[in-house]
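Just one protein chain is left out here, and the rest sit where they should.
Residue numbering begins at 1 within each chain, and the chains themselves are lettered A and B in the order written.
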Amino acid sequence: MKSNFFARIFIPKEKKFYDLFEQDTVNVCSIADDLIRLVNESDEDKRREIKNKMHDVEHANDQLTHTVMEELGRNFITPFDREDIHSLISSLDDVTDFIYVSAKSMLLYKIDPTHDITIQSLAELIRQATKELNQAVKGLRDFKGVKQSLQAVVQVNSIENQADDILYTGIEHLFEHEKDAIEIMKKRELYYQLETVTDKCEDVCDVIESILIKYA
Amino acid sequence: MKSNFFARIFIPKEKKFYDLFEQDTVNVCSIADDLIRLVNESDEDKRREIKNKMHDVEHANDQLTHTVMEELGRNFITPFDREDIHSLISSLDDVTDFIYVSAKSMLLYKIDPTHDITIQSLAELIRQATKELNQAVKGLRDFKGVKQSLQAVVQVNSIENQADDILYTGIEHLFEHEKDAIEIMKKRELYYQLETVTDKCEDVCDVIESILIKYA
Partner (left out) sequence: MKSNFFARIFIPKEKKFYDLFEQDTVNVCSIADDLIRLVNESDEDKRREIKNKMHDVEHANDQLTHTVMEELGRNFITPFDREDIHSLISSLDDVTDFIYVSAKSMLLYKIDPTHDITIQSLAELIRQATKELNQAVKGLRDFKGVKQSLQAVVQVNSIENQADDILYTGIEHLFEHEKDAIEIMKKRELYYQLETVTDKCEDVCDVIESILIKYA
């Protein structure tokens, strides 16, 4: 009885945070799906449209981050340490930011992504990693899915390693086959930015891992 | 009476920390003002002199950071968590470091900043951001200026967004009009370093925000 009593009082407020975290990872998955559409679009004007839509998602996610910060100030009860909530929501925001930054660079440097295997592969790994983030965050809810969270964390670490290998091979290929220094500069920056997205996904997982270490 | 009694005992020790934080932001504002003078100075020798003066400010701030660390070890009573003090003073030190790094690059690459609108605009945004940092840190004192701190945090976030747009436009212009790859490399690095200063100002604000979340 007692545990039900507490559940009625405490969970509703905490639930809000879990809902917001999950909404955040839905946004992250959505902007990653846009990235996949972007790198498969051969028409530059349509790529610009997709990039603008990605900007809207990125902006909506900034708002969500702000809402979480406000809830942190308003609610006395939080599912875990306020600082951890701060780190989790900030690191998720970084993922969205870096996906958008990559899209911006693609348009800025007028790079056609449709025939570039490095860009294609990294975008696909980013899509996979964001799906794992969604699973990892879902598993946090009431600490009922600890195993699911840990599995997703392991997957993201593996994806980050793969992205690193693809970056390395891509850079090697670029320096061997492209002789125009300015072209190398542009593509190298984009490759690095895309790989950084998977680093940022790993940072989210580091926060999740440290939350699990403390509470689970 | 009781609160006066505690005030007499506790505030003097805490006051020292607030004084040191404020002195730190005064240094940050001072080196940002030097940067403004630097980017408006057309004579290279005089630019080198200004850069050397900036080195002195950067060095003085390292000493201040060290003093705060020593006070942390010596004082039992701190205005907020020792780790937060550590983060605040480290992130302020990063702002000073990156301003100095930008000045160093300008001299290293022999870039004339006086006719470069991107450099000029970023330096001006840095100056504004450091003034906001000073306000944000002043507001922390005894948590009496929470509103003032929060307003400054919002301003810094907005400045960082503007700096990001200016960086993007600057890079676009650079790749369109400059055909020498080595020149592109030099200016691009400087643009990025200047924009990074505003990122570092945002990092300070993240620390301040998380202190306010915990204590205010």
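Criterion: contacts are C-beta pairs under 8 Å (C-beta built on N, C-alpha and C of every residue); 3 or more make two chains touch, one makes a residue touch a chain.
All values reported here derive from a predicted model rather than from experimental measurement.
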Among A:V26, A:A60 or A:I171, the residue in touch with the chain that has been omitted:
A:I171
Which candidate, B:I77, B:I117 or B:I182, sits in contact with the chain we can't see?
B:I182
Residues on subunit A facing the left-out chain by the touch rule are 168, 171-172, 175, 179, 181, 184-185, 188, 206, 209-210, 213-214
Spell out, residue by residue, where the missing chain touches subunit B.
69, 72-73, 82-83, 86, 90, 104, 108-109, 181-182, 185-186
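Here is the rule we go by: only the chains that are shown with their structure count from here on.
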Using Cα averages as centroids, what's the distance between subunit A and subunit B in whole Å?
28
